[in-house]
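Below is one structure, written out as structure tokens, with a few remarks after it.
The complex is shown incomplete by one protein chain, all other protein chains being positioned as in the whole.
Which chain is which? They are A, B and C, in the order written, and residues in each are numbered from 1.
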């Protein structure tokens, strides 16, 4: 499923170098290299950058159904510092209702180890949101 | 209390143009202008940028006690779209223990309206973390 | 503002001995004695009981506007063990929109110390929900 248009329209994702690896109905996988400008003062991948990587997978997955979906709440647990290489975020749909959708996003490193876990809920507006309407 | 060194060491915060307005023991306030490259495809302040603004206030507040403090969990609720102007994040200490610290961060816009609410917990390492040791 | 009817209709709150102390538009304060059957195996107030105390303050505050409001997401941070006496939860409205409402709830003990922090979001249905309609 082609959702590349979604990332193309997102300047913040581009600034962080976030790439879309795969997308499907209620599903998305994103990737981000831990460049030096994505680190914090302790020299590890910034919590805000890791959150944003997961947020993009969350956004693509939740907007894959063609209705504008906006995050209302998200929670992240950081379990391992990202020190280098590439991080991946994979979003799966927990539930899709008429108005709300909930997603679980796993963030991993090159070795497949868990780096963070993210859980988020969107509010689904009536506004169509597709490549053509966006 | 001078915590500007903390932001100076954080390249990701600099890339987003996040500024430190005020800091004290267990307290911090940050600001960020909603530049075009901090927006998402819907034309509003990116959830990842709003999170990062709050995360920086959280990080400065929790590291103000001189021990390296790393986020273990955070939750954010988005309540209003940020469409322009400047956003502010103000972190207050809910509790400080030997190993853990918890903070509540309010994110507001120029009009003083709530934009998001953030709650986070850090693990406090024994490593000293000050302007001299960082 | 009289919201006692809300707790009267909630059998689970009654089973835990949760009391409503005060209520107003977008505001509520609840209390719960740490009885022995509200403890966990470590002998401290059960995380589920502390959550429920906060959840009731959240529910009363969000339903105080007369529309049925259902929790969609909540996050809790535990900062101090509750070992005895009474716990209190005070809910304040962060934001109220047409469809969503967000609340911050502070949980404290008899000494006024923070025990937990809770943040929650409701979806507001069109269904009226008042003493008369409930």
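In this section, contacts are C-beta pairs under 8 Å (C-beta built on N, C-alpha and C of every residue); 3 or more make two chains touch, one makes a residue touch a chain.
Because the structure is a prediction, the values reported are computed rather than measured.
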Visible chains that the absent chain touches, using the contact criterion stated earlier: A, B, C
Option touching the unshown chain, where B:13, B:54, B:75 or B:106 are the choices: B:75
Which residue of C:75, C:91 or C:105 touches the chain not shown here: C:75
Hidden partner chain, residues of subunit A it touches: 73, 75, 77, 79-80, 94-95, 97, 100, 102, 104, 106, 113-114, 117, 119-121
Footprint left on subunit C by the chain that the document does not show: 6, 9-16, 36-42, 46-49, 51-52, 55-56, 59, 68, 70-78, 81, 134
Touching residues (missing chain, whole complex) on subunit B: 72-73, 75, 99-100, 121, 123
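Just so it is clear, only the chains that are shown with their structure count from here on.
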Arrangement of touching chains [line / ring / star / complete / other]: complete
Cα superposition angle of subunit B on its copy subunit C, in degrees to the nearest 5: 180
Type of subunit A:subunit B copy interface by residue overlap (half), same or different: same
Residues of subunit A whose C-beta touches two or more other chains: 72-73, 75
